[in-house]
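With one protein chain removed, the remaining protein chains of the complex are shown where they sit.
Moving on, here comes chain A:
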Amino acid sequence: MDVPSEYRATKPSQKRRPKGNKGGQPAPQMAPPQQAYYNDFNMQNQQQQNYMQNFGQPDMFFSGYNTGGPGAPGPEQQFAQQYLNNPMASMAMQYGSSLAGQGKDIVDKNIEKVMSSSKVKYYFAVDTAYVGKKLGLLFFPFTHSDWSIRYNQDEPIAPRYEINAPDLYIPSMAFVTYLLVAGMVLGTQDRFTPEQLGTQASSALVWLIMEMLAFSLSLYVMNLKSGIKYLDIIAYCGYKFVGMTVSLLAGVMSSSTVYYFVLLWFCLALVFFLMRTLRVQIVPQSEVEDGHTRGTKRSLYFILSVSLVQPLLMWWLSSSIMIYKRL
């Protein structure tokens, strides 16, 4: 829908559109709650203005009052005008938005009890340069020399500024991409049904959960006091999906041997990557003179077992997709 430029110029507050709102849909039903949660995104005021002026309108470019529009208003605008002028409709809109706001408050409070959202936000503070560099590191970690993480008053710096810090963006994206690529590969083999997507998803998730439980359990049992948090563990266990996705893609584009080679490469790279990263994070206890050698040996065993489990899982999950017996 074309809007004459002078019309748009009269509403400068409309220029900033909330994210994910392309394509002329009405503003999302998120009435702005007064929480610090949204202050980061800096969308609160714009959303409020957009919402107040846009509700009931099929076209976002027009404000609520159709003054000074181009020529005669079309049929949609007339319908919207009638809809808007109905006081009951506008009241219902406001009531619905307040309900949505309350629901969001309740959900946020409950989520806060389970998992602090500010900690999770730390893991998603990434930008394109970080993602590119980290992916390059996952592909080829052998030339990287400095694996330490800089800390800022007992807290690691955001991944945006520190390439060695773990993040949750790449693992979650890699997981979803892996599921989609798996579906595609199954499709090329005529084995695809929509339920397969769900089964593959839950299967991968189950293995991930089991691996995380084993990780946390062995950290506790071996008494390795380290600065690794639970979300870090999810991140480290999720990096293998990158390798699995790329090897599946390579395998589907050419033969199975290429798949095996690419998988082998990524297994080696991931083992190297994890060993280097974990060695920095898991500090062996050196206070007790008796436990000095024991501590380092235990941490070495731990790092070795974690790193070597990754190729196993990578092979297990992706080979069931790639290799199949023709019945």
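Following the convention adopted for this analysis, contacts are C-beta pairs under 8 Å (C-beta built on N, C-alpha and C of every residue); 3 or more make two chains touch, one makes a residue touch a chain; residues count from 1.
Convention: contacts and distances are computed from a predicted model.
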| item | value |
| --- | --- |
| Chain not displayed: protein name in its UniProt record ("Signal recognition particle receptor subunit beta", "DNA 5'-3' helicase", "Immediate early response 3-interacting protein 1" or "Cyclin-like protein") | "Immediate early response 3-interacting protein 1" |
| Listed residues A:Gln200, A:Thr245, A:Thr277 or A:Ser307, member touching the removed chain | A:Gln200 |
| Touching residue (missing chain; options A:Ile163, A:Met222, A:Leu264 or A:Val309) | A:Met222 |
| Residue ranges of chain A at the interface with the undisplayed chain | 199-200, 202-203, 205-207, 209-210, 217, 220-223, 285, 288, 290-291, 294-295, 298, 316, 320 |
